[in-house]
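Rather than the whole complex, this shows some of its chains in their spots.
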Amino acid sequence: MVKIMTQLMTEDGIRCDGRKLDELRDISIKVGVLKNADGSAYIEFGKNKILAGVFGPRDVHPKHMANQDSGILRCRYHMSPFSVTERKNPAPSRREIEISKVIKEALQPAVILKDYPRTVIDVFIEVLQADGGSRCAALDAASVALADAGIPMRDLVSACAAGKVADRIVLDVNNEEDQEGQADMPVALMPNVGKITLLQLDGMLKPEEFKTCMQTALIGCRRVYEIQRKALMEKYFQSGDQ
Amino acid sequence: MGSQILDQLKRGKILDLLKTGKRIDGRSLDEQRQLTIETGVIPKANGSARVKLGNTEVITGVKIQLDKPFPDLGDKGILICTAEILPLADPNVEPGPPNEEVIELARVVDRGIRETEMIDLHKLVLIENKSVIGMFIDSSVIDSGGNLFDACSYASVAGILSCTVPKYEVKDEAPVLVEGVTSKPPIKTLPVSVTMARIGDYIIVDPTKDEESCMDARITITTNSDGNICAVQKGGSDGFTAEQLIQCSETALSVGKKIRKQLEQLM
């Protein structure tokens, strides 16, 4: 098997996809793209293509999972068989189960569940095409879909990764950088509340780099937030025709 | 229970309209909903399509991979169609292993493409009995608005038509990828599935979700470009008369022609 080593960065700090160190990939979000879901969003984040659909608050099945004092939030992150290079088995992998959990815990602080005891809010995420940073993109779409479903929220959740590539901290790690780079750190932020609700890291960072990387990711989150807001505004305050 | 009463009221209203030759969405009985097909929507896949049939929406991706042939089928490539109703497509769908409805859906889509012999599987063989090309055509329903059979079938066919097949050469008894060279899959015919529902004495083409919820029986008929009938699946908890089924076969051919023209534009 011949491996072609990509050069991940030029000496001038231009990345393999032409971006600068602190540049996001192209992001577009569409709100309310599904007819059956109570709320939905579609995001393209680089080459990521992800759908999120929200149902609820609704009755919990099986009933013994219900909470008498509060609603519950469930989340399923799932990848289509055709979303990755090698065809993926449609059954959920351990990786997908873990990501479902961290996404749920990243959304939970933003969702006001107390008002809906004995109910569930279901967030279903489908990754149609995967690229680096799919869990952040999924979160961004899910958060907008929750808002679209009219679920009361303390804040949006905005997510973006940063990382270390060719010894430099970069914003929004793409697929090649994720696989051949030195570190990948997905972060989710409630931008108005100022709370970080998801933080993971795979790689190797000096303590100083750890701080810079997190700050870089947070800048990304705030930029994503503007895009999320705009997408929601477009649907709710203009004559949305989609 | 409540929903059962609603279904009965709905059925009453639908039947009243059918008596006057109309349907709730204004279509005539043998009229399909608007069909839009977009291909290349998943660039990382070898082929892909997004199909909207009324309120139903499906995304299909085609993946092409080296594979071993099935035992006793060493002179044929591999073709596998699957289908899945995503939980975001329908409030009543729960995540988990496929139930009998989804298994039927996938198998009927697969059979339509297989039995019409859309793809010349012999041409997907690289080394007989050892190495063949496998085509995996996976459909995901993302919005469920009735007649998933036809929507998944059209999306699968469109995905295949949009497909580019990588080229492999055989070197030292092993297949080797030839970078940058691709071809179209070996297409022999265009399968078109047409699904009809019986409600009372009326046969309607391309039922919506509401129509399905109160139909008596269902039939899916797949025809090929030569006007042959190649695959049939009856469903639902009641039956048809022989006359109704012959009528259905004729409708499948006539309605199928229009759809086939739309699919031919993708070739």
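Per-chain residue numbering starts at 1, and chain names A and B are given in the order in which the chains are listed.
Basically, a residue touches a chain if its C-beta (ideal position, glycine included) is under 8 Å from a C-beta of that chain, and two chains touch if they have at least 3 such contacts.
Since the structure is predicted, the reported quantities are computational estimates derived from the model, not experimental observations.
Enquirer: Written as a formula, what is the chain make-up of the whole complex?
Expert: A x3, B x3
Assume only the chains that are shown with their structure count from here on.
Enquirer: Quick one: in the complex, what on chain B touches chain A?
Expert: Residue positions touching the partner: 41-45, 48, 55, 57, 59-63, 65, 82, 84, 86-91, 94-95, 97, 136, 138, 140, 142-145.
Enquirer: Provide the residue numbers of chain A that touch chain B in the complex, in ascending order.
Expert: 34-37, 40, 47, 49, 51-53, 55, 58, 61, 76, 78, 80-87, 90-92, 122, 124-126, 128-130
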